[in-house]
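The other protein chains are all here in position, but one chain of the complex has been omitted.
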Amino acid sequence: MSVLVDADTRVVVQGITGHQGTVHTRQMKLFGTRVVAGTTPGKGGTEVEGVPVYDSVREAVGATGANASCIFVPAPFARDAYLEAVDAGIRTSVIVTEHIPFHDMLSMYHYGLSRGSRIIGPNCPGIASPGKAKVGIIPNVVFRPGRVGVISRSGTLTYEIVSGIKEHGLGQSTCVGLGGDPVIGTSFVDALPWFEKDSDTDVIVLVGEIGGTAEEDAAQAIRSQVTKPVVAYVAGRSAPPGKRMGHAGAIIARGKGTAESKVAALRAAGATVATFPYEIPELVATQLKALEHR
Amino acid sequence: MSVLVDADTRVVVQGITGHQGTVHTRQMKLFGTRVVAGTTPGKGGTEVEGVPVYDSVREAVGATGANASCIFVPAPFARDAYLEAVDAGIRTSVIVTEHIPFHDMLSMYHYGLSRGSRIIGPNCPGIASPGKAKVGIIPNVVFRPGRVGVISRSGTLTYEIVSGIKEHGLGQSTCVGLGGDPVIGTSFVDALPWFEKDSDTDVIVLVGEIGGTAEEDAAQAIRSQVTKPVVAYVAGRSAPPGKRMGHAGAIIARGKGTAESKVAALRAAGATVATFPYEIPELVATQLKALEHR
Amino acid sequence: MVKLAEWMGKGIFRKHGIPTPVGVVVRSAEEAEAATRTGRVPLPCVVKAQVLAGGRGKGGAVQFANTPAEAALATRSILALEFKGEKVREVLLEQKVSILREFYLSFALDRSLRMPILMASAQGGVEVESVPEEAILRIPIHPFVGLAGYERRQVIRLFGLSGPAAKSLDDLLDRAWGVFQSEDAELVEINPLGLVGSGVIALDAKVVIEDDAAFRHPEYSEVRDDRTPLEEIAREKGIAFVQLDGNIGVIANGAGLTMATLDVLAEFGGRPGVFLDLGGTDDPGKVTEAFLLMAKAMPRAVFLNIFGGVTRCDTVATGLVEAMKQVPASERFPLVARIRGNNEAEGVAILKSAGVTSLSDLKESVQATVRAAEVPVEAPRGTVA
Partner (left out) sequence: MVKLAEWMGKGIFRKHGIPTPVGVVVRSAEEAEAATRTGRVPLPCVVKAQVLAGGRGKGGAVQFANTPAEAALATRSILALEFKGEKVREVLLEQKVSILREFYLSFALDRSLRMPILMASAQGGVEVESVPEEAILRIPIHPFVGLAGYERRQVIRLFGLSGPAAKSLDDLLDRAWGVFQSEDAELVEINPLGLVGSGVIALDAKVVIEDDAAFRHPEYSEVRDDRTPLEEIAREKGIAFVQLDGNIGVIANGAGLTMATLDVLAEFGGRPGVFLDLGGTDDPGKVTEAFLLMAKAMPRAVFLNIFGGVTRCDTVATGLVEAMKQVPASERFPLVARIRGNNEAEGVAILKSAGVTSLSDLKESVQATVRAAEVPVEAPRGTVA
């Protein structure tokens, strides 16, 4: 098994004819993902990277049985694209698009929730299970099949860390990038139980950052629902209060969202917290070794 | 077992200090219902018919463990009352109030749906299981425990029919009045499977009326999901098109909603359809006898 | 149902930014002449009776005018019409626009789905009932997220529009959905929606506001509807009262029971003339008012069929006895009564003391009523006064 995506995942790329849509369709296919369809209104009947393009998600689902979508459409139209996916029966949507207003995300999230559909993102690198499928934009080169699950609020920092795991001779079960926006469809709290249940995952790496209370909430979840070892890292220890550090959600506001608070909560919940990102692979290896000797 | 309510149902009456609220609290208690609380903002701390009154549903639920509500508040405030019930964890609400705008009902219905809460009504007589509990306003005198389930869009016509069943020496398992508004929380399609599953029900009586396609939808459900015998009646055969016959939903509009169409659909689905309401008890008795000889 | 006249519907459309032809509503030929002469309505223009019934095109209720004199003439002739039983009181003058194509659009309620539904057809300008089902696009709209862009694109595709016309339709759809929601409408219909140059425009407007939401829309409280005068009075008193073609009145409590009673009457050869649902009440005064209203409808016989629930039998009996004193001799009618349920004994006793016997069998009661209506010479037992 794996988390959320597997070899049976059939992906429709929403906004496939745009530059990003096309580039990443190619990369997803190279990864081995079954990209079965793309959509762009008015471009139905064409092809991109050998993938048939439809005018609507409903047509794409009808013709190809797509069950997951990867959304690249511009921010002002992202809400609409997701509603279309939900109404067409798509159960998992990775939203790569950045700068979606959070008021839009609120209605997207709650609509999806009421209809049994799940968002990863927005403004996220997506999800990948090496050897099975990738939905999103994480570079293919960083992966190698293995038993480390990675959950991260970051993009490139995740690549750095996942790549480090590979270079250390280890590999990943599933890696999911949640995105750094204030409102995200899938949080640590949502994702941790998936990895806890996943028989392919032995150790969980959690990459957080300043802003909000997602890591504090994650610490609660680790305490109550996770038995597997967790290695964590929190970016932004040197960030000053009141400044948005690149991500819309990465801000220490009114004393909330500091790295200290997050690190303390994670430590108290039993996670091993790395000071430097490059320490993570070694910490993971130690945990794996400890599991072997159990 | 019974449908939706039973001896463990704990009722909070929303709007208990109003005239209807008070009268029917007394009647529900006389029926044997566990009316554990009432609410009226600003009247917390008082008592009505021996039932403690709270300012809010949350307080009432906290203090008494109420799990169902009966709503008597005026139409302009009914939406708010229902949202309060849902947010306080109430899972079943009988809304007696009439004249609730259907736009309000749309948001009430879908909010309830997304939160796992069920509305009976609005503008309905409610639900009762003789010997167990009654939530609503159906006169106590018409009931007698038995094995006939009744689902109706009507109020007094239901009383007439349920009373007829009793006078014929039979009794009811559960009787539910759905209300005659254009948007109702529970339709025939929702309720039929409950009665199909209910081990206390042998025969189902379905009382419909003109307007909409609820009976045609019910016929579909009977065909695919109901094995128990159904005796049906449809009011409004003599009603002309374009006139609202008392109920906001009872109107033949644009050729849709005629009694003929409903009767034909129900007959085609295998239901026995009565021409006169007073024929129903005898038709039910015949069905019960047939079951005995099976 | 608050059915708004075309000109009022178009006023709402304009308020919400939906394009409509330039137009003015008038109530006399003189006003029509002035409106066209001064250019408030550019010529040539369309002259349309403001009635609620459909099919105006075929009944002479829509005419054309090229000059102020023609506009006056057309207005005069239309104001003289009685269209499908409705007196024409207002006429809408509108600039004639050059229409490339006509479409159909409406927003209504899908009761089964519990969602608003958008219906669209590329065949506009005809009654939607005459359009084949497969030519109608139906899009349910989830109330929590509204009409989505991808749904609007489906309509644009159906109509085969692109470029500025597509953009214009996209915008209009969004605004018409806004009308449906914010005006608490039960119907917003644009038929025909016209393609004019590179944009779409509402050539007709049918807006029906939901009665139950009237408390949020005091601006429509003065709207004349297609109720009879007695129905109007009943509405003000909160009594459900519907006039039908026959001569027998039924007073019952609850819409279902009232309908069922009428059905049984019809089945036994009676002709239902008045549907009067007392609803739930514990005020004998309201019952009295209901009887006085029934008397005004001049029924040949009345059947009172009560099952006491919220409305108790004694309340009804008390109200009836009071009505018996107040009904003028010229409006008296034979009455058959059947009252059962809560406080049945008290009610029956009150009726008895006033000389009215309550029957218990529905079939017998109905048969007695039908006979009473057929034999108007002398009132049978159980007669009002």
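When the chains are written out, they are named A, B and C in that same order, and each has its own residue count from 1.
Methods note: a contact is a pair of C-beta atoms (placed from the backbone, for glycine too) under 8 Å apart; a residue touches a chain by one contact, two chains touch by 3 or more.
Just so it is clear, the structure is predicted and the values come from calculations on it, not from any experiment.
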Full-complex contact with the absent chain, from B:Ser107, B:Gln220 or B:Thr286: B:Ser107
Chain not shown: contacting residue from A:Gly18, A:Gly89 or A:Pro139: A:Pro139
Touch list for chain B against the chain that is not drawn: 41, 55-57, 77, 80-81, 83-84, 87, 107, 110-111, 114
For chain A, the residues touching the chain missing from this view: 19-20, 75-76, 98-107, 109-110, 125, 137-139, 141-142, 152-160, 163, 180, 182-183, 187, 189, 207, 209-210, 212-214, 217, 233, 235-240, 243-250, 254-255, 275-278
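As a convention for this text, only the chains that are shown with their structure count from here on.
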Pairwise touch network: line, ring, star, complete, or other: complete
Between the pairs A-C and B-C, the one where more C-beta pairs touch: B-C
Rounded Å distance, chain A centre to chain B centre (Cα mean): 46
Whole-Å gap between the CA centroids of chain A and chain C: 54
Mean-CA-position distance for chain C and chain B (Å): 28
For chain B, residues that touch 2 or more chains besides their own: 110
Of all residues in chain C, the ones touching two or more other chains: 142, 144
